[in-house]
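Only a single protein chain was left out; the remaining protein chains are all shown in position.
Presenting subunit A:
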Amino acid sequence: MSEFQLYADAFTEADRGDLVGFSCGESKSGKFCTEWIMGSGAFDSMNRGSSVWLYRIETGQVVGYGSVGLVNWRWPMPDGKYTRLLYIPMLGIDQKFQGQPPDPDWRYSRQIMQHLVTNAIRMNGERKKPAEYLLLLVDPTNEAAIRLYQRFEFQLIPDVTYGAGLSVMKHRLAK
């Protein structure tokens, strides 16, 4: 197995100690990615039913984290019916591991995305009424993140922003 192989485990309170020194960087996106996992954001999301994973390398060092959740939204009125959507609340990579390793086949960001999409597909397959889309929010100024998501077949939804000017990307799930 490659030394760059990532390992994934469900994030628990006991893992907090492993996050000492974890930082996704000083950019705007980096700061909120760090704060989500270091503060109460991840556990708030888990309380709403999301799954959060920590990704480690063989030595146990934390490379990053990722999450997948399910939300019930309503179509606009007058329809107003509920529809289920899968989404990736947040993912982050410690700045030491961003862009690493040089071999794109083992790039940590891609291993994490692969794992998240695979899990979203698995979760969807377990549902009687599967969701049609997997969504995520992205800082529209974070071009590297957008490119990464596009590589995993996410499309930017035009003319839609959410909350603090975040763009929404969608990935149409396999049947």
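What to note about this one:
Operating definition for what follows: a residue touches a chain if its C-beta (ideal position, glycine included) is under 8 Å from a C-beta of that chain, and two chains touch if they have at least 3 such contacts; residues count from 1.
Following the convention adopted for this analysis, contacts and distances are computed from a predicted model.
Within the choices "Helix-turn-helix protein", "TRAP transporter large permease protein", "Phenylalanine--tRNA ligase alpha subunit" or "UvrB/UvrC motif-containing protein", the name that UniProt assigns to the complex's undisplayed chain is "Helix-turn-helix protein". Residue in contact with the omitted chain (choice from A:Val52, A:Ile93 or A:Leu173): A:Leu173. Listed by residue number, the positions of subunit A touching the unshown chain are 5-9, 16-17, 19-23, 28-29, 31-32, 34-36, 38-41, 44-45, 48, 50, 55-56, 58, 60, 69, 71-77, 80, 82-83, 85, 87, 89-90, 111, 114-115, 117-119, 121-122, 132-134, 137, 139, 152-153, 155, 157-160, 162-164, 166, 168, 170-175.
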